[in-house]
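Only a single protein chain was left out; the remaining protein chains are all shown in position.
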């Protein structure tokens, strides 16, 4: 419990698939994740509340990975990564959203395992945790 | 000391008010905070050094909460949250600044309590901690 990891993802890997494989290999079922680096052809999503689905966009080329922030919890019994990214182009302009996939050029990643039991279940069309209830202290 | 929390803020809550209420309920007086999600009508600020005040802007609609980063310390004797956010629109363009308020659609939050005594006091028109002094080792 509470293990911490810092590592570089090998160049050429698909980042979401690789990190999920890392979580499974280490049996991490809850945690936080942070990272910086540079990604190729990242695909990001924006959740459209009316259409109840992600609108996705692929940014062609290589972008600075300015932020990668997310968490690990359980979905359908398995470790699941929820990650958002911001991405910088050569002019320094930023783009981003929900990370769907990207090819790694450089990715320096920190993961901290947490002692939480958080499981995603379906709320409408999103998989979410039960919300916290401040009044009951849970 | 050193408690860690990961939770989802209920939909519809005003995020700054809700998180401050969480800090008080848990008696967290110093810490860091990270988050991702989706916010409605976020209001962000830019501190204008000449006017010595925040210029604020409300972004109408729902935005991906690409990053929420901030800290907890004491201001006027009470836990105080200082948070900056970046926000993505449906085109994947990013906006952001100092978070003033926003309505939660989804907010997945991590808070780590720290064993620090940091109190904000007035420096000009901002409430800040005393700066660190590297030479004295403090």
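A and B label the chains in the order they appear, each numbered from 1.
Criterion: contacts are C-beta pairs under 8 Å (C-beta built on N, C-alpha and C of every residue); 3 or more make two chains touch, one makes a residue touch a chain.
Quick caveat: nothing in here was measured; it's all calculated off a predicted structure.
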With the full complex in mind, choose from B:37, B:79 or B:96 the residue touching the hidden chain.
B:96
Missing-partner contacts on subunit A, residue numbers
4, 6-11, 18, 21-22, 25, 34-36, 38, 62, 64-69, 86, 88-94, 105-106, 108, 110
So which bits of subunit B touch the chain we can't see?
30, 32, 34, 44-49, 55, 57, 59, 67, 69-71, 73, 82-86, 94-98, 114-116, 118, 126, 128-134, 137
